[in-house]
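Can you read through this structure? Questions will come right after.
What follows is an incomplete set of chains from the complex, kept in their original frame.
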């Protein structure tokens, strides 16, 4: 099993979730109101009210094959708007 | 600048709370207003401004100066971004220039209401229909900004989703703040027309509470503005000059147009404040979405970190001074 961590602006959340749905991930979890810094941008809590939004952290536990399916779509969004995507190993507790 | 005007502006609760927020950051106090509380106040203010504006628009009707003023306001929000764009292109690429220009063509509702409070404290009359001008100045500037990008950007913007007219209009008209302001305006209008009792029952919420909520929100805006200062320094001196000179120029243009329109002093001040102020709600959200190539820190730190405080604290009395010089008082 794989664990995919996606971090990007809340404003792209719908687009990213569509990619995940299209690849038929078994599920996903979204945590909003994350802030942070990447190579270029800095995202702070006090800007949330302006509509710029904070970051979303999306976690997906899924099989390796599904990762291959989402890869391209997600990359095209994140490379344009910013954001990171990392994969690690995980196994179900049972 | 008339010192007494300046003092009267500065010694009002909204501006004092704004200072309190700035000083908190400067002294590194840990005072903070956690999300989403600023959003609550922001939504509330938009709803209340719109609702009250709708009521007054209904009572004033669309005769007299209403249509000319609103039309002129829309024109200003189309022209100002063009001027700004030309200036900004001296230093910045198309994307950043267009995004910043759009912000300055659009308006800041909180600057507007601070000017209203200022007029009230001076007992200078102004009309509710100015809120209609406010509501209608947000979208055109966004559209101009996006058109500038469409025209000026390299033909094959990599990864660009190929901005379509539909999505440009969508971003400009259906941005949450624009939508709430316009929607509340219409609701206020309809309520005033058909349900006078409803107007009365809304009054404690949209009317009485307004001034206090404005103070609370300005406390937060002070914190937010002061936190932008470091990234302002990074943005460089060109932008810093721009963020202070452009409001002055726009306000001056505004007063001239107001004179042509024949607005009285109060409305003239509001008109010039609309021209002078820059958006930190609708425009940044729209630009982030459609022009991610532009640096958010540029258009945010200039509008929020410099132009906004400048207008709130010094700009409003300066523009009032201008109005006093150029437009004769009726009394």
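By letter and in written order, the chains are A and B; residue numbering begins at 1 in each of them.
As a convention for this text, contacts are C-beta pairs under 8 Å (C-beta built on N, C-alpha and C of every residue); 3 or more make two chains touch, one makes a residue touch a chain.
Because the structure is predicted, anything quoted here is derived from the model rather than measured.
Participant: Expressed as a composition formula with the shown labels, how is the entire complex in this file built up?
Facilitator: A x3, B x3
Operating definition for what follows: only the chains that are shown with their structure count from here on.
Participant: Residues of chain A touching chain B in their complex?
Facilitator: Counting only chain A, the residues touching chain B are 9, 11, 33, 40-42, 44-54, 76, 79-82.
Participant: Could you pull out which chain B residues touch chain A in their complex?
Facilitator: Within the complex, chain B contacts chain A at residues 34-36, 38-39, 42, 158-160, 175-177, 220, 223-224, 227, 231, 280-282, 284-285, 288-289, 292, 295-297, 300, 304.
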